[in-house]
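Let me give you the structure first, and then I'll get to my questions.
All protein chains but one are shown in place.
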Amino acid sequence: MRLPAGGRIDRARPLAFRFDGRYYSGFAGDTLASALLANGVRLVGRSFKHHRPRGVFTAGPEEPNALVELGRGAERTPNTRATTTELREGLEAFPQNCWPSLRFDLMAVNGLLAPLFAAGFYYKTFMWPSSFWEKVYEPLIRRAAGLGRLSGAPDPGVYDKVHDFCDVLVIGAGPAGLAAALAAGRSGARVILAEEDFELGGRLLGDRAEIAGGSGSAWAASVAGELKTLAETRVLRRTAVFGVYDGGTYGALEQGPAGGVVRCRYRKIVARRCVLASGALERPLVFADNDRPGVMLASAARTYVNRFAAAPGRRAVVFTTSDDGWRTAADLTRAGVAVAAVVDPRSDVGADVTALAGDAERLTGAAVARALGGAALRGVEVAGADGARRVIACDLLAVSGGWSPNLALTAHLGARPVWSAQAQAFAPGATPEGLRVAGAAAGRFTTAEALADGFAAGAEAAEACGFPALRIEAPGAGPEAARWATLRHIANARGKSYLDLQHDVTASDIDLAHREGFRAPEHVKRYTTLGMATDQGRLSSHNGLALLAQANGAAIGEQGPTTHRPPYAPVPIAAFAGAERDGAFRPVRHTPTHAWAERRGAVFVEAGLWLRAQYFPNPGERDWQESVTREVRAVRNGVGFCDVSTLGKIELFGPDVATFLERLYTNAWANLAVGRARYGLMLREDGIVLDDGTTSRLGPEHYVMTTTTANAARVFQHMEFARQVLWPELDVQMVSATDQWAQIAIAGPLARETLARVLDPGFDLSDAAFPYMAAAETTVLAGAPARVFRVSFSGERGYELAAPARLGEALADALMAVGAPFAITPYGVEALGVMRIEKGHPAGPELNGQTTPGDLGLAKLLSRRKDYIGRRLGERPGLTDPDRQTLVGLKPIDRSQRLRAGGHLVREGAPASAAHDEGHVTSTAYSPTLGHSIALALLARGAQRLGERVRIVDPLRGGEVVAEVCAPVFVDPGGERLRG
Amino acid sequence: MRIPCPHCGARALEEFAFLGAADPVRPAPDAPLKDWVDYAYLRDNPAGAHREWWRHAFGCGAWLAVTRDTTTHAILAATSALGGAGPGAGSP
Partner (left out) sequence: MGAPGSPPSGQQAYSTWRLLREALNGNRGWAPVWRDAEPRSEYDVLIIGGGGHGLATAHYLSSVYGIHNVAVLEKSWIGSGNAGRNTTIVRSNYLLPGNIPFYEFSMRLWEGLERDLNYNAMVSQRGVLNLYHSDAQRDAYARRGNAMALHGVDGELLDREALRRMVPYLAYENARFPIKGALLQRRGGTVRHDAVVWGYARAASARGVDVVQRCEVTGFRISNGKVMGVETTRGPIGANKVGVAVAGRSGQVAALAGLRLPIESHVLQAFVSEAVKPVIHHVITFGAGHFYISQSDKGGLVFGGDLDGYNSYAQRGNLPTAEDVCEGAMALMPMVGRARVLRQWGGIMDMTMDGSPIIDRTPIEGLYLNAGWCYGGFKATPASGYAFAHLLATDAPHETAAAYRLDRFAAGRMIDEKGQGPQPNLH
């Protein structure tokens, strides 16, 4: 029921919303939970395993019961806590984990079978027949488990990432956090105050505390006002700090406000100091049927009446083991809720405390033995001090088992909380560097203590960052009691006493686990699933540990809590991803001729992050094969060009470059003349091929290297390691220039004529002046700097022309224009690949990180006269074994058959089995030059088996081809064509 | 984790690339094969202070010898290879 007056809701702003198909009305300032309670809705969910009816249990993020599906269609968000969901106009929420309806849930039969479904039951059954597990049992279990449903559609939300930096991060805006932020903020430090709630104040909003002669909430409002005036202080509401990471890095999740564009914002906050003022969590009590809708934490009951003006019941009983719980009776009475009784198992409660009960019956030395009712609480059975039992009618039972400091964030870096007998709670152990715990989280439970601690912590943090120390006198606060006894389980065989409300772990499950030998807290957690629900044990862990300690005959402090893991507040997967999704998952690298190729109608293909032109279809061509064949023929018979800018390009300068290259490459480099290029082979230190490419000497102390596209970054890092770490004495400077140069391969018998027309006049391209493996700098397109290399990947007369990247499209246009008389043909990576296979050049599938120079037929490039990276370890017997698989060519005996990469090689006549597996096909192509399919392969002792026949078996896809082993160079093995 | 690059100041983990232990020294070319195998493959792998190579790949590009506690991730020291951190041995 909505109370006629009071609360922090805005009664001028009514909001209509729907839950479970019915319309309701609430106010701005409500949560979904408070609005439901104000509308008299008690049953809000079903539990995970027993499907028991459940009501709102808390007023915060620790809520185990009131989880709903929020929104519909693609916007559906499962497992949303009603207790933290800010009410907005038109909000739609649906109950989850029930069928056919919330009120009548057939799965509730599970509750009756609970003895059968005790902890770990599934490990003991469903074993026969074996295949029934996947086919029958597991699908049933899966369907019954889970909570809410994902929409099944791509998440339409917008997510954002922010990097924040500050001097002092204050986590939590209760009394201690507000005080800390104020103290640090006034000193001039850069402060971020992060509060999970949409209002600042913490418990000051839900309790009737008194500060400086006024209300606690008024004080909170005044501090919030002052914080706004501090230029270097930022207040982040709706922001939960969910994790502590190394180096003073904190993860936080900010919920976007209703109606905003951004659904959530993931913040990485780097802070020099942190004040953790995360407060404390009230502990439930464990007794029979303690899960009935209407049973609620005492602090939550106070919050609902004081902050939200929503009465969670008409007639209440308070069951408490803490002094603090007694306040609930006073607050409820003041709000007009009848309080029938306050039940406290302690017999030594002070008169000042019991006075808080007002007219309610005071039952000390007594306990609630059982809650009565089904879908709603009807009453409680109380066992008196004399053992007599009586029933007290009520529809609200407020429970309080004392408070546990909220310490999860102190433990993320591995520290373990320690038991404090004085506080009857776990207290922070070692804390992360730079983090101090303050307020209730540090065991300062009264408002006065929390304020003083907060001011001191804020001032200390600011001072540690070099700001003046401000000593602020804490305002006076009203007296409060803060004393409690730790849990006793009120045993009653007739009902289930829940520890973990969401996962339906009961006190008897702990006993069972103990009986079966699961005695370490982590074993109990894993066996019973205690504390593994969405609330991560916030409510259950203390009571679970207490019961386990009882069973083990140990003190609770001896065994310690289970490990706290981030995130403390659950983070949507989409929030961690931010904008890096769909097409923006990874950056796209475009070549300098990309737009030009797009206009030509090129088909593109991903090559790492690059998009490269795969082929350029002409009108009327049937398929890619026809286009590629045309492109290859054009190069072999006329001239073509291809953008090869994706090759890694590394500029090297200095007097010691030649020495450096000698050590990097396996072959000789000391004698490379200016104006010459050379092919080089690079190994890893373990003797395996890392990469290959050409390096050209453009000046006495200036070289430019090319690497393969795939290995560009790795080779650069490898070289930087060699330069900076292995041989810092060498005078070499290097820089990556991959993105600075457009590089275009011009290949074919007419390449020279084409190139001559595009270079600025005056450059002598004659074979005498510019022979195979020559390199030079010149100009192009009327004065733009250019580099020309006479190298060939296709096997034809070839040049690579480099110009500043911005000129890529102009260069392509110029080539098309000057090459028109020769029917110049742009070609893509597919034709490039075909021609390299025809020439037997190893590429990605052969440079796979498993092959040696010998495997690839490149042993002749291993110099014997010098040291180089990979030389010594390349001599190990396993890498020089004559039985290794080496590079060969394959031709199908039946020339009409197609070879497929990935097929394995078996000797003719041998069975297709692992024992006879002698290698595999690495690369294949249809060779337009030969008119049939060809392949490169790695074959055991391949070099000695030319002319032999092998079977290519492909059990995965079916089919088998017999092929002839040949040398891996299919076209122009003598290399006459590339020399012209 | 944040690494104090001697050239750039403290920077976030995502700017750096990790290689491995910084203590092994590349043997002389004619050293016994066993030395080479030890260099390339065997590691102390300590639980505690570990001297290791990181490259400030998305920053200044320097290779850094970083001493870091592998049990806490606390950074104890960071020096630049070209600033003299390298083993400097093994010139052929």
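Letters A and B name the chains as they come in the text, with residue numbers starting at 1 for each one.
Quick note on the criterion: a contact is a pair of C-beta atoms (placed from the backbone, for glycine too) under 8 Å apart; a residue touches a chain by one contact, two chains touch by 3 or more.
Keep in mind that this is a model prediction, so the values were computed, not measured.
Undergrad: Taking the complete complex into account, which shown chains does the hidden chain touch?
TA: Among the chains that are shown, those touched by the missing chain are A, B.
Undergrad: Which listed residue, A:47, A:79, A:431 or A:593, touches the chain dropped from view?
TA: Residue touching the chain left out of view: A:79.
Undergrad: Of the residues A:187, A:536, A:629 or A:754, which one touches the chain left out of the display?
TA: A:536
Undergrad: Which is it among A:225, A:878, A:909 or A:974 that touches the chain not included here?
TA: A:878
Undergrad: Specify the residue from the set A:9, A:413, A:719 or A:890 that touches the hidden chain.
TA: Only one listed residue reaches the unshown chain, and that is A:413.
Undergrad: Quick one: which of A:16, A:150, A:735 or A:893 touches the chain that's been left out?
TA: The one listed residue touching the chain not shown is A:150.
Undergrad: Pick out the residues on chain B that sit against the missing chain.
TA: Those residues of chain B that touch the unshown chain are 1, 12-14, 17-21, 33-34, 37-38, 40-47, 50, 52, 54, 68, 70-73.
Undergrad: Touching the missing chain, which residues of chain A?
TA: 48, 76-79, 113, 115-116, 118, 121-128, 130, 133-134, 138, 141-143, 145-155, 157, 159, 161, 243, 245-246, 249, 251, 268, 412-414, 508, 512, 515-520, 522-523, 526-527, 529, 533-534, 536, 563, 565-567, 570-578, 580-586, 588, 605-606, 684-688, 844-845, 848-850, 873, 876-880, 900-904, 912-914, 917, 920-921, 923, 953-957
As a convention for this text, only the chains that are shown with their structure count from here on.
Undergrad: How many angstrom between the C-alpha centroids of chain B and chain A?
TA: Inter-chain centre distance comes to 27 Å.
Undergrad: Report the residues of chain A in contact with chain B in the complex, numbered from low to high.
TA: By the definition above, chain A touches chain B via 245-249, 268, 270, 413-414, 433, 663, 685-686, 717, 720-721, 724-729, 866-867, 871-873, 875-876.
Undergrad: How about chain B: which of its residues touch chain A in the complex?
TA: Against chain A, chain B makes touches at 1-2, 10, 12-13, 17, 19, 26-27, 29, 31, 33, 36-37, 40, 53, 55, 57, 61-63, 72-75, 81-82, 86-88, 90-92.
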